[in-house]
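To start, I am sharing the structure in question, which I have written as structure tokens.
Every protein chain but one is kept in place in this view of the complex.
Up next is chain A:
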Amino acid sequence: MELEPSHYPAQRAAGVARACISYRRGECTDIRDIPGTGHKYHLEFTLKDTVQEVSFNCTAEVLYHLGSQHSAPEVHFTVEGELGKNPDDADNKFYSRIKSLKEPLVAQNIPDSFGIVPPEMEPIRHLAFSACDYIIWQNSTENTWYNLAQIQDVRQVKRNDDYLEFDYTVLLHDFVSQEIIPWQMQVLWHPQHGVKVTQNSRQPK
């Protein structure tokens, strides 16, 4: 069945592909051998890196598994060009700044009610987008369409090693049900090693 690009199911699948590609890059190709019970979407779209202002053409296949036990959609993709990047100046500055804080960083409501993000919170927000991509990828079905609506709360957890750690409570907006879903996630980050979600759980409304 061919879907028009305007159709939300295609949009949602593309969202899943984007989330997966953005979070895990190489690891999205991890396949388990599963007999063909599910819905597969073939997609062609453009990924835009809004920080670096670069666009990439992508093709992807997203397979939603049917069945009572939810498992993350499988995503197979190809990208024209190099997605990976070395840590840039901004990443390093952010890393140094947080590492040198006397008190652990604590913040709420990013963006605030009026859409304002203080400049020093932008990297915290980018990190949340990346981490949410994992959660979105893992929890998407054909009947969900998640976006990060707001960071409700973020607290830094001081570590002895090189990683930065943050405990986020984010609000995800599911466009299909229109629900706002609080989600807790523990996020590790390092300029060279990237983002990792070590723990996450859906919270009660």
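Criterion: a contact is a pair of C-beta atoms (placed from the backbone, for glycine too) under 8 Å apart; a residue touches a chain by one contact, two chains touch by 3 or more; residues count from 1.
What we mean here is this: contacts and distances are computed from a predicted model.
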Check: Which of "Aldehyde dehydrogenase domain-containing protein", "Ribosome biogenesis protein BOP1", "GPI-anchor transamidase" or "Carboxypeptidase A2" is the UniProt protein name of the chain not shown?
Finding: "Carboxypeptidase A2"
Note to self: Out of A:96, A:147 or A:201, which residue would touch the omitted chain in the full complex?
What the structure shows: A:147
Next item on the list: Quick one: say which of A:54, A:90, A:106 or A:180 touches the chain that got left out.
Entry: A:180
Next item on the list: With the missing chain put back, which residues of chain A would touch it? List them for me.
Entry: 4, 6-8, 50, 111-116, 147-150, 171, 173, 175-180, 205
